[in-house]
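Selected chains from the complex are presented in situ; the others are not included.
Which chain is which? They are A and B, in the order written, and residues in each are numbered from 1.
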Amino acid sequence: MDVSVHPPRHAVRDAVARAIAEDLTPLGDLSAALLPAGVQARATFVSRSRGVVAGTMCATEAFAQIDESLVVEWQLDDGAAVEPGSVIGTVDGAMASILTAERTALNFLGHLSGVATRVRELVERADPLRVWDTRKTTPGLRSLEKAAVRAGGGRNHRGNLSDWVMLKDNHLMGLGITAGVHLAKDRWPGRTVHVECERLDQVIEAAEAGADAILLDNMSPAQVRDCVVAVHERHGARRPLLEISGGITLDTVAAYAGTGADLVSSGSITNSAPVLDIGLDILRTDDVRPR
Amino acid sequence: MDVSVHPPRHAVRDAVARAIAEDLTPLGDLSAALLPAGVQARATFVSRSRGVVAGTMCATEAFAQIDESLVVEWQLDDGAAVEPGSVIGTVDGAMASILTAERTALNFLGHLSGVATRVRELVERADPLRVWDTRKTTPGLRSLEKAAVRAGGGRNHRGNLSDWVMLKDNHLMGLGITAGVHLAKDRWPGRTVHVECERLDQVIEAAEAGADAILLDNMSPAQVRDCVVAVHERHGARRPLLEISGGITLDTVAAYAGTGADLVSSGSITNSAPVLDIGLDILRTDDVRPR
């Protein structure tokens, strides 16, 4: 398991506990309760589409919280590419427990794989630009979606308002960029200071002031290239990162790929990714010998 | 406020509290802390696209949890249609507080309005079929997304595993449909018993056995029509509801609209709806008189 593409365990535990509570309160699974006792099954996660897997830890946790005797094994780890028919993993144990946990496990796996899939597409088209996510995530799933971004090959922009400084026009009111960056660096030494700019002169000022990253907001490829040239000339290797942002889509990103900027960011990879279609094929296994 | 299109308050409070904690742990908003004290602002929620609003209670709650002195007012309630430029609501108060809560509020509003918008589109194309949601919701947001479905004009299928019985092939193993429905009715009297069927003979058997609703899985419009005729002939007004399900999309739903079935269900309205693009326009208001 590659730890770098998975979310922290406490976030997985908490998110799964909430999902189970919302699916089983107050009476539990009425339908599974009709099954005769003792029926065993093997279930297989199979992708129905092309994409990238993410969320296996959540699926494992969902089965474990429903019934710790279920045995879950993964053939593929988060970040793996799948085609229609790819087997992702298996679950063995009580049929009733598998049916109860099925939808919760699939909701996580489908959603997070959907994010990873969308990221991978953008990563491939944006190359050599790297892909940054944003704080435009689904409420309550920040940790999980940001891990899915990593699984898809993207990079994580700031995780939240607490981990770096981002100066937009409302933050800079009356100060101007230079004073704003200096204030941020004085108050939060060592921390990334990121400035949102709309024009070349702002970019030059932000870079001069010592910004660590600059968001080029809603610029055309040509404008971006001008900014890149200006910043590279003035600051060489110790220059700030240049991020392209503002409505970049799978269709338009290729036009920016060769601009020489560092990164492109996208909110839609987390807040508008359709699920990846993954199914759970369930077989009764009573006649199979226990292992 | 039309209570029927909003989620229960406890669900709003809890979801917002989690979203705020994930965006502000541990240091709070580093950038807003750079603002001079006392700056006041008015912010306006404006739609950038055509769609349907949902999630205003969540946005209100986000501002209140950050700073209870903020004043939030809505020009439009959940369920209202918007065009690019439509003003949805306003927030007045401390600039720093508004900036801190902005993204959390928008994440809820954008996501839930996205669901409502997608539902409305399907409702319009499916007419006279009604639209049912599913349990394919984003983990942790079941209550909120199901309310957004209602705001969009859809109907809620079962809320979770606990509120009605749904019999799929794995539940019916060795029993058959008739015995399965009778068992369910005996164990859970008064509760909806819903049966998933793939063929006409199963549909006839389920209806005969007393099922309250029948899911017609992956059938063509012609097959659906055969089922409708068979069930109407046999059971008249006291017949079970007939639901069309299985990969119905905005593009294909029209072909089913005239089949005479009752409902079409779709997982994608909740788990694959892109956000509705809503922005927050912020103006400094220090020179405006306090009211």
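Just so it is clear, a contact is a pair of C-beta atoms (placed from the backbone, for glycine too) under 8 Å apart; a residue touches a chain by one contact, two chains touch by 3 or more.
This structure is a prediction, so every number in the text was calculated from the model and none was measured.
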Homomeric assembly size (copies in this file), of which only 2 appear in place: 6
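The criterion applied here is as follows: only the chains that are shown with their structure count from here on.
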Residue ranges of chain A in contact with chain B within the complex: 15-16, 18-19, 22-36, 39, 41, 58, 95, 99-100, 103-104, 106-108, 110-111, 114, 135-143, 160-168, 170-171, 173-174, 180, 183-184, 187-188, 191, 267-268, 271-275, 282, 284
